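Of the protein chains in this complex, all but one are displayed in their positions.
Here is chain A:
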């Protein structure tokens, strides 16, 4: 009894935890497929893919993605290189200096990105001027500055990842290579680098993601190369559209793909290694080792295939699917509702008019004092009664809402 309660609360906790983690993503993904032009998951109106096509027609977003990819690639190259150099240095430096060196090299992670952004801007501007270059030189280009600015701290992340792997490296391997006649460069390339490859791959992925999502450093340095995050931030300022949800959904799907592919590869490698271990010498040398199939015992690979098929199906559906009928239906329904509401309003107004006609002599009396009141007539009971008559005016475009709430305009567009 007690135990089952405990188990129940653990499940409950997990449910809440995952709802908290994944809930926003789910809601956002739903809004990408819902037809209202303000991103909303409820009420569900129509399944639509138009936000995806809207996304792919938005040149600013596309340009932002292009810039982000460009800057991401540059940052990966620069950060991984610097990170590897820093990590190697850490293993070579005198033990006494090691702690100090570590602190210095880790410091950029602790410094706010804003500070890094500003200082990058100022520093390279100085350098640029010192070298006597103009304002359109490479050193003041947004592309260069953003890559350099982001790399200041992303390189530290990379270094942490690389150091962890490097600590497991046996320096005797390099010595063995040297002893067998390799130059230092050859020993590095043929022995150390292959050993570091997995860590370099992780560092590269980490660097790319950090670069892709960076905002606070980039915001100072982007110049004429606004990245995706910058573009999104600027867009959101003028109102948000489901096209952004569509973009987010694509990123989520790509992430899931990458994670599954990675997991499937790792699992695959393990299975192959196990098969090799169990193989006999004859099988190995004859190349007749029976390796396990790609999908056997590999959940991630199965999921990967399922997700791939699902994606293909969805994309296939999207190209032939047309939500026009549904949207028309929804519009028709809205029109009917609006008509009904207008009808009600009209009826109410008629009643009020009747009522007003009966009470007219009493209410018109104090109207003379309206304009002179310091409250602009706000407290004038007449002003209140006057409001319902507004819809009667045909010049609805003057209102602050641009006639969006005018039932008459809806009726017009419905036909």
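Going forward, a residue touches a chain if its C-beta (ideal position, glycine included) is under 8 Å from a C-beta of that chain, and two chains touch if they have at least 3 such contacts; residues count from 1.
Operating definition for what follows: contacts and distances are computed from a predicted model.
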item	value
Missing subunit (named according to UniProt) among the choices "ABC transporter ATP-binding protein", "Septin-type G domain-containing protein", "siroheme decarboxylase" or "Phosphoribosylformylglycinamidine synthase subunit PurL"	"ABC transporter ATP-binding protein"
Chain not shown: contacting residue from A:56, A:195 or A:215	A:195
Residue in contact with the excluded chain [from A:62, A:182 or A:342]	A:182
Touching the absent chain when the full complex is considered, from A:3, A:99 or A:172	A:172
In chain A, positions touching the absent partner	170, 172-173, 175-183, 186, 190-191, 194-195, 276-277, 281-282, 284-285
